[in-house]
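Only a single protein chain was left out; the remaining protein chains are all shown in position.
Let's look at subunit A:
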Amino acid sequence: MATEGGGEGGASPQVIPIASLPLENLVQLKEQVEQEIIKLTTSVNGSRLASNRFKESVAALDTLTPESRGTQALIPLTQSVYVPGVLSNTEAVLVDVGTGYHVRKSVPDAVKYCQRKVDMLKDMMAQTAGPLAEKKRFLQAVNLHIQMQTEQRRAQQREQQQQGE
């Protein structure tokens, strides 16, 4: 019989005997697991978006080569205001490392920084993938039991009705 664990990310997953739970508890459990799945999925999506942004940063950095020094470009002074200008420094850039700090790095170092972030996010996503799949399987089992119990109840009600007649 199904006694799948609904691990709460702790060291020892709880084993919840869903076969023996009454219908109301099952429904509560289902909602709880659905919420957890939503949280995990949102986190994975966020990581994916961030990873894409860092990949784009690498592509942008690739445009800064020693040859591109002195190229004319439209330089953004604000989100919507651009002025014609010239790329003056193609050796080093400022990298926003969070909490208001910017670090001057050489272009290759900046690329390595972005790459490290991409790899870190990939690891995070891989780590979440396992528990996420497990929770989805658990949810399926819970739904199955909810269905079975609902059918049982309906059958009982029908029997009672017939007996009453």
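The rule we apply is simple: a residue touches a chain if its C-beta (ideal position, glycine included) is under 8 Å from a C-beta of that chain, and two chains touch if they have at least 3 such contacts; residues count from 1.
One rule holds in what follows: contacts and distances are computed from a predicted model.
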(request) Choose one: "Prefoldin subunit 3", "EF-hand domain-containing protein", "SNARE Ufe1" or "Mitochondrial inner membrane protease subunit". The correct choice is the protein name in UniProt for the chain not shown. (result) "Prefoldin subunit 3"
(request) Among A:48, A:102 or A:116, choose the residue that contacts the chain missing from this document, as touch is defined above. (result) A:102
(request) Return the single residue from A:44, A:64, A:118 or A:142 that touches the missing chain. (result) A:64
(request) Taking the full complex into account, find the residue in A:19, A:38, A:86 or A:155 that is in contact with the omitted chain. (result) A:86
(request) Using the touch definition up top, pick the residue from A:17, A:76 or A:108 that touches the left-out chain. (result) A:76
(request) Just the residue numbers, please: which parts of subunit A touch the chain that's not shown? (result) 53-54, 56-57, 59-61, 64, 73-90, 92-97, 102, 110, 114
